[in-house]
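Following: one structure in structure tokens, then a few remarks.
Apart from one protein chain that is not included, each protein chain of the complex appears where it belongs.
The block that comes next holds subunit A.
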Amino acid sequence: MEFCQLPQISIEKEKAMPPFAGVATGGLGHALKRQEPAIVTLNVGGQVFQTTSQTLAAAGVSSILSSPPPFIDRDPDLFADLLALLRTGRLPSSAADISDLLAEAEFYGLDPHLLRSSVSSSSYFSPLSLRRSLLLPLPGRDPVSVLSATPSGELLAAHGSKITSFDFSLRHRKTLLTSLPAVDSLLSLPDCSLAVAGASDFPGLQVLDLASGSLRKTLHWYPHVSSPGATVQAVGIASDRQLLFTSYESGRRNASAILAFDLGAGSEFRSVYEIGRREIYGAELDSAIPATKLKWVPSFNLLMAGGSHSGPSGVVGNIRLWDARTGSDPVWDLQEKDDCFADVTVSDELSAIFKVGVNSGDVFMADLRKLKVGEPWTVLGGGMWSAEIGWEKKGGRGCTIESQGKQVFCTRGGDVEMWSEVAMTVAPDHEQKVMRRNLMGRAKDMGGARILQLVFGGKRMAVARNGERSVEVWESSDRC
């Protein structure tokens, strides 16, 4: 199905091992040894299949294939596809529709990860071969507002007060209703059936059970005992630490804080600590700008929080890095005054913070390892390419920026540009790294409504566009 060079090799090594191992490691003797007990005969719907117990073991211990009955009354063609998946680690290109295979895999109790990774594994994610491939319509009339994706490729899209979830094959969807007037923050939790949703004009962060469509819990923050609940400005997750970060702003808009909730089993979303609590005293309005972007940097153990607002002196904001253990003062605090960010993100792989300047529209980079030395920002470049005028400078208002792997994606209006790192060997022991830009998509993919958000999950990139009642999906494809 999917073919890209590197993941292919890794799949060959990992998954193709069982059938091949018997021949390669055990010498040819294994394959030649006569009908030894390792060979398993199955009769599926009247068709006889023979395979090894090694191959069937890949189905997982809970599968009925680990100790198969002599006769299975199911469709043999679908079974042949699943057996090919067990043998080679990938589905044949002539395989049946994924939704049929899913139902069949469920019957056999196949390890769900197996089919999922063959369809939407993130090892197939190849940013330079992404192309616009699918449009997922959303029910109703509300345009999409915010997206979220899981590493295995499930998608969540909020539109109005509803949340539609798509399974990893993007064949099935389910819509649930929340009590929020309009969802502005959305995040799927590692436990795939849960998601959190918040609104910037409605108090509380709601934990929703996607499977049943019910509200599990609402997480509130009260700046003071008597004050009303605070609204949610942003959510972020630290999967490795089992923490959920939520940026709250008080209803009167005079206080803000980031709360960390424990996602661990049995902790029932207990609030662990509060960081960066700010309150406005007097006329210093800029002192309590709530964070509108939260990103966790696992290898540095830092939380990046960025927030900005438009004031009389233009857009001002701040970017702070918080150490999760000592939450009282930020590790790094940058006031953004001249060319404040329109959007900011952090890349763990590239160890850098990236922003788009709201005035210049340029993309800037700040190395996380050299933050305290002088001016942190390095300009990478900006402007927009158009065939008629060439490079054209525009402001960065409305631009968003996201990082995935070693790439940084920046949206400009309806287009996406991608910055990738190219390592140049200047001397045998010295590498020089440069960031290079590409515009994504073919000529027919250019333009379109302004992009609100990009999310990455599995091998896909999902795009939410302003006013669209659908989610656009980009996938890396194998052929041309």
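One rule holds for everything that comes next: a contact is a pair of C-beta atoms (placed from the backbone, for glycine too) under 8 Å apart; a residue touches a chain by one contact, two chains touch by 3 or more; residues count from 1.
As a working rule, contacts and distances are computed from a predicted model.
Name of the non-displayed chain as stated in its UniProt record, restricted to "Transmembrane protein 237", "Glucosidase 2 subunit beta", "ER membrane protein complex subunit 2" or "Potassium channel tetramerisation-type BTB domain-containing protein": "Potassium channel tetramerisation-type BTB domain-containing protein". The chain omitted from view is touched by exactly one of A:48, A:61, A:225 or A:265, namely A:48.
The missing chain, though absent from the display, is touched by one residue of A:66, A:301, A:359 or A:420; that residue is A:420.
The missing chain lies against subunit A, touching residues 3-6, 16, 18-20, 22-23, 28-29, 31-32, 34-35, 39, 41-42, 48-52, 54-55, 80, 83-84, 87-88, 92-94, 126, 128-131, 418, 420, 422-426, 434, 436-443, 476-480.
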